[in-house]
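Only one protein chain is missing; all other protein chains are in place.
After this line comes subunit A, so read on.
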């Protein structure tokens, strides 16, 4: 049966167009219930052992409506809930309303334990309904859901007998919808009613979102937000400005889009990361607070926030900085936040079990306090907990949220590590069974066999060795060199062939793409690929045959490239060295075996490459890292030391850079529109100018028109009596640099591809596929580029997808960096706990009520 569907749609340009689509209604959409004999089942999803609660003691399936998913997704995700039918109506509404929730829903549907089934009610002949005259789309959708629920309940009556009867239960928080459903003879509950009936899992009640029925404290009356059409119009005619809100790390009442926003009333309930509409204030009200640290917000004894805005505003001085106020929120970017319950806000006694409102202080300073309602306030004191924000009504100083789960005691190392992973949005769960199923069935016993040799060069006879930091188990690169008869050298960089195991469109690939990168913390590593691949099958360990992707150059003795060749290969590394061991080999003149000679040649070539790179204008920046000596049992840091840099570090780095550049050129020649490349934009002038002004007293300046000028001016800035000065300057310059980012080559002009720091015209990441997903994509691109018969899918040539992927990778990469930095910070704090030390330091920034110090020994700020 055919129905025509027509609706009006607004295009990007803002024109309304009419879309007419066919809409087929079918008889062959099945209920997917395990015991159903009427339907032709292909792998039924819904089990006969459905939900049972104290309130509804008969087995039943749950049908939640759209708002339940939107507001209570944490409840839905709880393992106690299973056998849920998702109506297509709901599914599509969620897709349009919120992408993050939609993705969480997709994950639930894929989780076989949860048994979520999507029922195509819109295409089912008996459940499809047409919108009535004067009926709003929402009412129509509610009715569509009810009609589908009704179909299910009659269908279930048909297929089950009295004893094993299964019911369907509609979950909705909409009172009107519920009464209508009950009038039609369906059982309908609000989420609260339902969850309170689940007596086995009382903690669920705390997880309930409390978007309604909380009265605000009316301390800071916020202005009403504009409606979305007002905002769109405002942005169109230029009275409003759109931007992503970025709150200052030092002062939570100071925020920027491109416009400065000061104070709680002007922030108007916006939270870090929200996309907001900003209105400029008249010029006379443009303000500036002197940079001050406002980190802790004081609470009065009774748990109410102090009035401190007034005193803040007295301090402001006029300036030309454009200042604005937020008048509307275009997109919320809320996520679950980690925090702890503020002691002062808990009023109940230790034994009480009544639920009360308490304030949660988020770990992220930029996030406001959050009100939650809980019965376990006393239990949760001193614990880190995860909370979600539900709403921020205009008469409440702080947003309203709900408790999600407890993470553990504050100060405990594993709890704090989990907190920092959550705060940086790092996916750190164990790999799902679906993902692990994608691994080779042989497991540890997997070996290179004859069939792997087809299409691969056999390089097992070469003297290949790997050089890595001590204790490294994911070895993704190895090197070899041999002199050629014509006096040139053949140099090979061999990279682990991860793409042999990680094929596109597999669960393994999707998981890796989502993780994006391996995250290194002080005491822990969050792998991108499962252990078996990362540390064993892909890792180029010595004296075993491993698959590799090789990049082989012919270099002259002056390190000029004669030609380059890429091939998939089989290698057998002869030695896995640490930087230190390699350095000892180079220095030890008694050693004269082939391997050692090879390393010496590589070292010579690397030095020449390095010199050439510096001549081109590459910058030597300093971002020294610290390493903790961890106590073996407690994993507590017992000492801090700087990571040492040896010649061999530079050796490996030079060849990796060379490989990356060669690969970038190759893939760009084959895929000019869809190559995944990496660029480093030149620094913006303002920050470096500030720095340049700061070192004027020493008669130095910083020029940064080209990377070369910058490198030279940094080289000049040496104070003979303070050897650390130059290093400090380099550290500070590094902090002024832009982030290097991945991008898709089709989205930019060729001249924008430049990598400023490395002074390379084109650059990508090829050499660490075990720990970076970008390299996996580059491997695929390169394989397709060198092998014209290679089967590759649309995913390698789709510009939009590639750009989206690079955005995700940039985000993950950044978060991984921040997470490992916070991990270092955490361990530094643990190290200094109860310790007093005297050390020399440098003041790097002066604020109004504080200053920032850099202590060279610990890199501590």
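Please note the rule applied: a contact is a pair of C-beta atoms (placed from the backbone, for glycine too) under 8 Å apart; a residue touches a chain by one contact, two chains touch by 3 or more; residues count from 1.
Here, contacts and distances are computed from a predicted model.
Protein name for the hidden chain, per its UniProt entry and selected from "18S rRNA biogenesis protein", "Ribosomal RNA-processing protein 41", "MSF1-domain-containing protein" or "Translation initiation factor eIF2B subunit alpha": "Ribosomal RNA-processing protein 41". When the whole complex is considered, the residue among A:74, A:122, A:274 or A:511 that touches the unshown chain is A:122.
Across A:34, A:139, A:174 or A:798, the single residue that touches the chain missing here is A:798. Contact between subunit A and the absent chain runs through residues 2, 4, 17-26, 29, 88, 91-92, 95, 106, 109, 118, 120, 122-123, 505, 791-794, 797-798, 800.
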